[in-house]
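One protein chain is absent from this view; the other protein chains keep their places.
Labels run A, B and C following the written order; every chain starts at residue 1.
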Amino acid sequence: MASVAIIYFSGSGHTQQMAEAVADGARQVSGTTVQVLRVTGEQISNGRWQDDAVMETLNQADAIVFGSPTYMGGVAAQFKAFLDAGSAAWFSQQWKDKLAGGFTHSSSPSGDKQGTLIYLSIYAAQQGMVWIGPSDLPSAYFGKDDGVNRLGSFLGVMGQSPLKTDGSDAEVDSGDRLTAEKYGYRLAEAAHRWSKQLVAS
Amino acid sequence: MASVAIIYFSGSGHTQQMAEAVADGARQVSGTTVQVLRVTGEQISNGRWQDDAVMETLNQADAIVFGSPTYMGGVAAQFKAFLDAGSAAWFSQQWKDKLAGGFTHSSSPSGDKQGTLIYLSIYAAQQGMVWIGPSDLPSAYFGKDDGVNRLGSFLGVMGQSPLKTDGSDAEVDSGDRLTAEKYGYRLAEAAHRWSKQLVAS
Amino acid sequence: MASVAIIYFSGSGHTQQMAEAVADGARQVSGTTVQVLRVTGEQISNGRWQDDAVMETLNQADAIVFGSPTYMGGVAAQFKAFLDAGSAAWFSQQWKDKLAGGFTHSSSPSGDKQGTLIYLSIYAAQQGMVWIGPSDLPSAYFGKDDGVNRLGSFLGVMGQSPLKTDGSDAEVDSGDRLTAEKYGYRLAEAAHRWSKQLVAS
Partner (left out) sequence: MASVAIIYFSGSGHTQQMAEAVADGARQVSGTTVQVLRVTGEQISNGRWQDDAVMETLNQADAIVFGSPTYMGGVAAQFKAFLDAGSAAWFSQQWKDKLAGGFTHSSSPSGDKQGTLIYLSIYAAQQGMVWIGPSDLPSAYFGKDDGVNRLGSFLGVMGQSPLKTDGSDAEVDSGDRLTAEKYGYRLAEAAHRWSKQLVAS
């Protein structure tokens, strides 16, 4: 058994869809418990985020996947408030040796999203976590048109959807969704490989 | 005349002291209006920061200097909430061509503070701002012991003070304080050079 | 008068086309001297790059624009060899207060190109230079289809062209080319604004 927790903030709904895609992929690895957790602005009081139940779930997970829109060039403030609350785990290095991964979304193909993934990987390193990237080369290099890693991102998964001003529902590009799903699968597999060893050694 | 606005968040008081040092330096350039603005957690509701008077002050400034502790590997969530509120200025590129700078503080010499300065410079670029770094080589290279740029930071100014658990007051290293002061002077000079030209050309 | 020097490395020819576009834009600002300089592998001996004439040109410029493919997640080694040779200028801060900008190209829309631009801005800060980004929001936000900043990059300009395996000539996307041209114009204007003041003050 291995457990994967996906925690994210979503403003327009796109990052939520990516979180669900990561979860779908992780669930395809048998013996994997998957939990999807959403950070909301309502959980923030005086600039500080708190939710003990969510933190307890994360404390128990083998892998934690972090997701946030790229907003003004970085993680959304609401998600940063959650990450800052992780300082409790930091002082005791409670998340040490858990696996980590990350994903982000914005309205432009590049959209300064790499900076968000860089930050998430720094955060994971501060927590003593082990960073797993998606590892898929753009499938277009091999003549495939399934859109896997169409944006060319390596630290984590990027999604991109055009700005919408007509109030219609968020819809993530099918290639980006598939990339996120494969990432969830990879993370779950890695969690098994990494955590079983605790028993075997 | 040129105006420099310094906006910061401070948890333990160190970043506040650095903000004041930057302000002191800027005031040494005659004809400079300096304003020091503090972001607080109380200004954040449902994860969003709002303060129209502060934003109006920033809209009028020639240079904006951003300061935040490096907390969990990045800007504090409270400061990110303020930065996210800058999206209003972003859509209209209202801060375009203003000068920008940044400073940060943490308890370790490196302390992943460079990542915070990288992020602040990305944010400034998103806003169409012009980034001015401190430009001081470590003075120790030249046999001086005044502590200027003792940490070796180039995108912006770093301060470092040991963790305190005895409840005593925050106190920033004198070298870091001097580095911040010189940075304020440099930013104010640059603001004059850059903004006078608007009249002269 | 103001002078803009554009220095780049290009493997497949795409970055060269972007360099020329930046130059074209800079030339549209009257009174601007523009020089385009290419770094080649042949200038590197025992891992070190040297070309005194090129360095002298850069030492005289008001603005230096740096361009490199994003190769294996960063600037190409050949371009880094040139940048490392800039340590001579660094020790004397000879490039201090010059304007700086950057551009990069790769085969994917994101392609980890932001990391390259981050590095170039760190390098410029080490040299005491002032960083100017392109400042164009994606024109698609405003219903335009000219492709300006279609990739969503803010620290510098990104170009993207699909991998070619048929040996045909490099061809940069017309939107990326226009973005680079506008960037050259902006940099030249800024060089005038910033350098005239030296006389006026």
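One rule holds for everything that comes next: a residue touches a chain if its C-beta (ideal position, glycine included) is under 8 Å from a C-beta of that chain, and two chains touch if they have at least 3 such contacts.
Worth saying up front: this structure is predicted, and the values here are computed from it rather than measured.
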Specify the residue from the set A:L83, A:I118 or A:M158 that touches the hidden chain.
A:I118
Which listed residue, A:I132, A:V172 or A:A188, touches the chain dropped from view?
A:I132
Residue touching the undisplayed chain, where the options are C:S30, C:N46 or C:S168:
C:N46
Among B:G73, B:G86 or B:P134, which residue is in contact with the omitted chain in the full complex?
B:G73
Absent-chain interface as seen on chain B, which is shown:
73, 106-115, 118, 138, 140-141, 149-155, 158, 160, 162-163
Interface with the undisplayed chain - residues on chain A:
91, 93, 96-97, 114, 118, 121-122, 124-126, 128-133, 135, 137, 154-155, 190, 192-194, 196-198, 200-201
For chain C, residues touching the missing partner are 40-44, 46-49, 71-78, 80-81, 83-84, 86-87, 90, 112, 115, 118-119, 122-123, 125-126
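As a working rule, only the chains that are shown with their structure count from here on.
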Copies chain A and chain B touch; is their interface built from the same residue numbers (over half shared) or different ones?
same
Roughly how far apart in rotation are chain B and chain C when fitted on CA atoms, stated in degrees to the nearest 5?
180
Per the C-alpha means, the centres of chain A and chain B lie apart by a whole-Å value of 30
Chain B residues counted as touching two or more neighbouring chains
118, 122, 125-126
